[in-house]
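Before anything else, here's the structure in question.
A single protein chain has been omitted; all remaining protein chains appear in their positions.
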């Protein structure tokens, strides 16, 4: 996949947590929609390099329930573009972590309006000629996104290292689980380097990829890039490598699936 | 209930989540008190239209445990008013979502002092002639409140659409559960409209109400109002409608209780 194709795509994977579910372990619709809205605003900002707010969202049908412990993966694409607003289609898929079984849970169209439409008369860029396909992630990989908020930064507006580490660890966790299709535990974090700061308002884009497999362990390389959503400028901010161990249902190390 | 009576009342309902409980599933006292303090500061700000900080809170007895999955509902009222401080009585009730059984879990008196007491010599408005009654919510309804913090907003200080959606979905969830007294799932979100922005520091006041019932499904109308706590100005910021489905203990659709 080329760098520009990767850039054109917004993709975010997450684990459904107990706090996002009812007593039957089923993911709340409102939590799903909050995630979908985040994706819509990232897609809109990337398309036009301007800030957007949500004006409305069309009917959203929940086709199938999602459960605690499932992976959810969200992608979005610009569908229609008007003078100062556009519609982003967002898709949320659920994936059973151990079987890899995957189904579309819900889709929705979010109408986003340019926040600066009263002061910036420029028309929005046209929609792409053809819709980006919603494709599954490459095997053994995970991509997680986070917008940096004031509560996540120090007094200079820089993202705290610990928050970045937490996201990088999550990407390693999901990438390894997806590769070997079992629960995994972190055996070690090899050296983590922070190369540059991520600033408030920027997007932190973290990708993990399984790079080698031993008997029960997997090495996962993780990189974190910061992107200024208004200018499109991107820079590498952190690199890490983790050793993850495949676990059976009793939590004991179990052989990991070989690579390729 | 008249609009002014509704305005005089602070009422907030929430679900107890696993992260707020110990290993026996029992709600932490400290989490309960944090919620009670939030209600006290909202009641004080509404009464005097000035900002308050907590000075102290009297002895609070926890009469009965609250469990994960229970609803908790908090209400508060001004009891005593001094020159620059006042006492707010806060009550926290627990409600079993499926039986509707309800009991007062704890009550407490919070002494709040005006934050601007050194620069604003005005006396606080007197306490109401008679105490507002602590009454249960109307059937099939839910009201949830949130103060908008810097971490919840974009760079213009406007609440993110996704955060509002999450709260609106929660109100729909609780209103439907309360109506039919079972677990419920979200089958669809009909069109959601955002009419105006909610700003940092404002109160977001979200109410859900079951408006019609099919065989297993319920339509829930939700509206969100923003209130400037200092001026009292209120405006409609969002409207939505959800289709919720009653679920049995195995998570299968089950007949919903008819309306009225």
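Which chain is which? They are A and B, in the order written, and residues in each are numbered from 1.
One rule holds in what follows: a contact is a pair of C-beta atoms (placed from the backbone, for glycine too) under 8 Å apart; a residue touches a chain by one contact, two chains touch by 3 or more.
These figures come from a predicted structure and were not determined experimentally.
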Exercise. Considering the whole complex, which of B:100, B:126 or B:150 touches the chain not shown?
Worked result: B:150
Exercise. Given the contact definition stated above, which residue among A:55, A:147, A:192 or A:230 touches the chain not shown here?
Worked result: A:192
Problem set entry | Missing-partner contacts on subunit A, residue numbers | 17-19, 68-69, 149-152, 154-156, 158, 160-163, 165-170, 172-173, 183-194, 197, 242, 247, 249, 251
For this session: In the full complex, which bits of subunit B touch the chain not displayed? Write them out.
Result: 18-19, 22-24, 26, 28-31, 33-38, 41, 51, 53-62, 65, 108, 115, 149-152, 201
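Note that only the chains that are shown with their structure count from here on.
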Problem set entry | Rounded Å distance, subunit A centre to subunit B centre (Cα mean) | 31
